[in-house]
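Apart from one protein chain that is not included, each protein chain of the complex appears where it belongs.
Here is chain A:
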Amino acid sequence: MIINIRIADANVAFEEDVLKTIGLGSCVAVTLFDREKKIGGMIHFMLPSKVFSKAFFNPYKYCDTGLSNLIMEMEQLGARKYRMEAKVVGGANMFSIFIKNVEESIGYRNIEMAKKMLRENRIPVTAEDTGSDYSRSVEFTIKTGKIKVTSYKLGEIQY
């Protein structure tokens, strides 16, 4: 089954499933994979932390709340954190003429936050396709654990 993940959303999938998300501009997608149990998860978040918002509605909008939630949900379904591996995609600085210093862009801060959280949770990052100034789409095939990153600029790349 193909499961589509919208902006500020996450889902967990099993062996026969494909997790898919499109249009990662400054947003970032993190995929988590437990190879032994063949359980995969993906989140498409917009902002690094909930401190960016005055109101707090949707945990999957933010990296800090969303990624912890996703890890928890996967563990409830039988995955184990020590077996997980992660892939990080997205975090572009789309309007690079206006945001000259890339470190100020939301995309960059999203990537940094995702990597920091994965480090704290001792989940290794096995692949990364991030930064630059174009958007990406991701397809995560749980059976193989591979992701396919598609962009208008570079076409298809497998990780």
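Here, a contact is a pair of C-beta atoms (placed from the backbone, for glycine too) under 8 Å apart; a residue touches a chain by one contact, two chains touch by 3 or more; residues count from 1.
By our rule, contacts and distances are computed from a predicted model.
Visitor: Unshown chain, UniProt name, "ABC-type lipoprotein export system, ATPase component", "Dipeptide ABC transporter ATP-binding protein", "4Fe-4S ferredoxin-type domain-containing protein" or "CheY-P-specific phosphatase CheC"?
Guide: Matching the unshown chain against "ABC-type lipoprotein export system, ATPase component", "Dipeptide ABC transporter ATP-binding protein", "4Fe-4S ferredoxin-type domain-containing protein" or "CheY-P-specific phosphatase CheC" yields "CheY-P-specific phosphatase CheC".
Visitor: Going by the contact rule already stated, which one of A:A10, A:V30 or A:M46 would touch the omitted chain in the full complex?
Guide: A:M46
Visitor: Residue-wise, where is chain A in contact with the chain that is not depicted?
Guide: Missing-chain contacts on chain A: residues 6-8, 22-27, 46-47, 52-55, 57-58, 61, 92-99, 105-107, 133-135, 137, 152.
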